[in-house]
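In this view, the complex is presented without one of its protein chains, the others remaining in place.
Labels run A, B and C following the written order; every chain starts at residue 1.
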Amino acid sequence: MIDKIFSSVAAALADVHDGATIMVGGFGGAGMPVALVDGLIAQGARHLTIIANNAGNGETGIAALLKAGRVKKVICSFPRQTDSQVFDALYRAGRVELELVPQGNLAERIRAAGSGIGGFFTRVGFGTRLADGKEVRKIDGEMYVYETPIHADFALVKAERGDRWGNLTYSKSARNFGPVMAMAAKVAVASVHEVVTLGVLDPESVITPGIFVQRVVRVERDGAAT
Amino acid sequence: MIDKIFSSVAAALADVHDGATIMVGGFGGAGMPVALVDGLIAQGARHLTIIANNAGNGETGIAALLKAGRVKKVICSFPRQTDSQVFDALYRAGRVELELVPQGNLAERIRAAGSGIGGFFTRVGFGTRLADGKEVRKIDGEMYVYETPIHADFALVKAERGDRWGNLTYSKSARNFGPVMAMAAKVAVASVHEVVTLGVLDPESVITPGIFVQRVVRVERDGAAT
Amino acid sequence: MNYKKLTRDQLAARIAQDIPDGAYVNLGIGMPTLVANHLRADREVILQSENGLLGMGSAPSAGEEDFDLINAGKQPVTLLPGGSYFNSADSFAMMRAGHLDIAVLGAFQVAANGDLANWHTGGNDDIPAVGGAMDLAVGARQTWVMMELLTKAGESKLVERCTYPLTGVRCVSRIYTDLAVINVTPQGFRLAEAVAGLSLAELNSLSKLSIAP
Partner (left out) sequence: MNYKKLTRDQLAARIAQDIPDGAYVNLGIGMPTLVANHLRADREVILQSENGLLGMGSAPSAGEEDFDLINAGKQPVTLLPGGSYFNSADSFAMMRAGHLDIAVLGAFQVAANGDLANWHTGGNDDIPAVGGAMDLAVGARQTWVMMELLTKAGESKLVERCTYPLTGVRCVSRIYTDLAVINVTPQGFRLAEAVAGLSLAELNSLSKLSIAP
């Protein structure tokens, strides 16, 4: 029998290794799997590469992970925010590497990894310093830049409801990077607020089919692990 | 006010021009927009390029369009079927061109067109005659083939429910190519069995957001235009 | 000086005036967000937010905020009837393949060839952050810029060539400023309209450019 439901965040993250590459869903706070990131801090893995849209807000989530000194490198589109003081200080001190990626390239490169695409050409970034040194190609009279897939060892995704096959639905704009990150990681760990019986989720409205999810763990709506 | 609802199939297809490139949704009969294809036959445009998974079944849909002599070229993955006699005869007589594309490359090339991707590398097809003459590249020790986007002037898509903003839901496996074809065409025409008031479709469960759909027309469930 | 600069709200209203009925529009974070407050009631305009919404509505009433429903600036918003949610890859597909009619973006500089600089001031100590700016700049069918003509130091943000790091190449078609609306043409900047009382000569003097009439 397939049962992807894990009893605790700790169990779901027990095998994260030092040096792992970890995708973290969310756009700002919406879709940020705080309970899973807290679990990662407790778990203790170091030298992590974090792939996310932002580099942490305030002192929670990715910011807390950064503050704990666990992150070697961040791949993201928008680290600088009014409350990104933790990242800002580490970056200025040269204690964290940054790979800055336009948000659409980030999403598309993650999708490419999850879809078996070896690389693709996009117009986005051409002629900018974010495309420095990258291969370019003229296609139908327009200039394109070559971008490569971004894979991960783990994806931490915040969903709304899930079942034992790993099917997921999300809440409103908290969906954002979750579906593509789940596809691109060897192990996708989803936190859900509700575990439902198989068949409760409408097959027309499953957003992430279970094949892309390896572990599901229920957390309280306030972010605390159960 | 935005109102993408057209009063008839004829009105929704009035401007299809000779030589147009037209995507037609469906996998076999599921998702095949028979009423729209019938409308296209009645409309009379000629020298069409048809992009679809199959090249027609029996004597209806794409098969009828082929039989009416309107099709110059078919781009598809699976023309040969037990009941593809119309295509088979035209192909053997040299009266229709065929570009055969592996089904996943077809879907991905259509998605690429709808997503602003200029081209991409895939392992699928490498070393086969369907990749003859195509650029190849070694990526992480594996061989990949370069594939280009497929755009269209029109997409004919069979959906289930739609609203005046063009939002669509589908029925079961009839979804197949509809969502990506709607993205890849200048004008996406969707037949629906039910037109609903704005807000009736659950925003979590809209499969094709209205931005990708230009025209919606209601047809009876038996395929007849209203 | 017998002319008055447009206020930010007047500028937002001026832009809203040019957004046609039925348009799909993305309003960049910062000043362009104001345009939403001035959309004409007799036109239906659909706002897209890069984080995965189409049909974005106004801010919720106090106490009604849902932090799962935010805009690109991370502020709580609402969804209109007919709106939808989608993932980030689909959201950027919308932007990047020309499905959006108009993107309205802020800018540090816009060049006469349409080059846009709006993500990085170029300072070495600045922490760079690009978000969806590069995607929007080159993806939308039309990219409009909303900005003040002059920096606080009085330097023109309209320039012959951008000195700040580029966001996109030859991507801006029109610039709405507090002093004038300017089109980018194959021949360079061209005045569409100026605020009452501002002559082209004065505009050229302020911008240190030769904007065509």
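Convention: a residue touches a chain if its C-beta (ideal position, glycine included) is under 8 Å from a C-beta of that chain, and two chains touch if they have at least 3 such contacts.
Model, not experiment: these values are computed from the prediction.
Within the whole complex, touches from the chain that is not shown fall on A, B. Only one residue from A:F78, A:F126 or A:W165 touches the chain missing from this view: A:W165. Residue B:E108 is the one among B:D38, B:E108 or B:D163 that touches the chain missing from this view. Of the residues in subunit B, those that touch the hidden partner chain are 27-31, 53, 77-81, 84, 87-88, 91-92, 98, 100-108, 110-111, 122-130, 143, 170-180, 207. Even with one chain removed from view, subunit A keeps its contact list with that chain: residues 1-2, 111, 113-116, 163-165, 167, 183, 197-199, 201, 203-204, 206, 209-212.
Simple rule for what comes next: only the chains that are shown with their structure count from here on.
With respect to subunit C, maximal separation of chain centres occurs for B (centres as means of Cα atoms). No other two chains have as many C-beta pairs in contact as A-C.
Centres computed as Cα averages put subunit A at a distance of 29 Å from subunit C. Each chain gets a centre from the mean of its Cα atoms; for subunit A and subunit B, those two points are 33 Å apart. A straight line joining the Cα centres of subunit B and subunit C is 35 Å long. Along subunit B, residues 115-116, 203-204 each make contact with two or more other chains. Listed for subunit C are residues 79, 85-86, 89, 92-93, 95-96, 139, each touching two or more other chains.
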